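Quick one: structure below, then a few questions.
This part shows chain A:
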Amino acid sequence: MSNWERLVWNQREILIKGLLVTIEVCLIAFAFAIVGGLILCLVRMYVRPLRPLAIALIEFFRATPIFVQLMWVAYVWPELFGWPNTFFTAGWLALGLQSSGYLAETFRAGIEAVPAGHREAGYSVGMSPFQVFRRIVLPETLLTVAPSIVNQFTVIVKSSTLISVITVPDLMLQALKLVHVWFEPIEILTATAAAYILFVFLVSAAGKALADFHRRRFGLAAA
Partner candidate 1 sequence: MSDALLEAINPAMFWEYRLVLMRGLAFNAYVFFSSASVALAVGLMAALLRVNRAWPFRWIGTLHVELFRNAPDYIMIVWVHFVLPLLLGKLLGQRIEWPPFVSAVVALGFVYSGYFAETFRAGIQSIPLGHLDAGRACGMSERQILWRIVLPQVVRRMLPEATNQFVSLFKATTIVSLIAVPDLMYQVSMVIQTEMRPLPLYTSAALTYFAVIYVVAGTLRLLSERWRNKIYA
Partner candidate 2 sequence: MVEVPAIRVVELRKSFGTLDVLRGVSFDVHRGNVVSMIGASGSGKSTLLRCINRLETPSAGEVYIDGEPMGARVGANGQSSARPLVEINRMRRDLGMVFQQFNLWPHMTVLGNVIEAPIRVRGMSRKDARALGEECLAQVHLSEKSSEYPARLSGGQQQRVAIARALAMRPKAMLFDEPTSSLDPELTDEVLSVMRELAGRGMTMIVVTHEMGFARDASDRVMFLHNGQIEEEGPPEQIFGAPRSERCRQFLSKYRQ
């Protein structure tokens, strides 16, 4: 198996560099999506005048294919808004925007799944609406949706392969570059595919374990 050694093992530094970029982009996009999704969800549910705007954004992010959104953010936004000014930023921004649309809906489902009785129990002991939201609704929602949030991270990782198209040097791009140098795609692409599958598998296994844990510990069904 000298091919594997020559094409994969000896190139490990390049590939690992790419993997680190992938992880970095995904984590930034993930954090952005959680915050953005929560804001979109809260605006949609509780800020009457801005509700249509929030719904429009959520639906647009969700219904537009990630690849199209990525190209749009990378090539149109700079002309429109003068930002983002690097492809790296465009990459995590596009990934984060799409996921924020999905997470907004996840959060909403979670909030709506909190039984009315839990809220009323809070009011009945004299909590204010804000306290009820902050101390009861939000924690309960985060527990029920935590597995879905983890699942959304796997979506981000899978979609992140596309940022190679706008030349962000992630694992996918490094692998494709190596293919162009050596003209021997078998080992490089197989190893890269395996790395992605393994990574996504581990993350989603963690999500499942979390869901099981929550079910056992709190009797919560995943939203």
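Just so we're on the same page, contacts are C-beta pairs under 8 Å (C-beta built on N, C-alpha and C of every residue); 3 or more make two chains touch, one makes a residue touch a chain; residues count from 1.
Selection criteria: all candidates are chains of the complex that A comes from, given by their letters.
Quick caveat: nothing in here was measured; it's all calculated off a predicted structure.
Of the numbered candidates 1 or 2, 1 is the chain that chain A touches in this complex.
Against candidate 1, in their complex, chain A makes its touches with residues 59-60, 63-69, 71-72, 75-76, 79-82, 154, 157-162, 165, 172, 176, 179, 185-186, 189-190, 192-193, 196-197, 200-201, 204.
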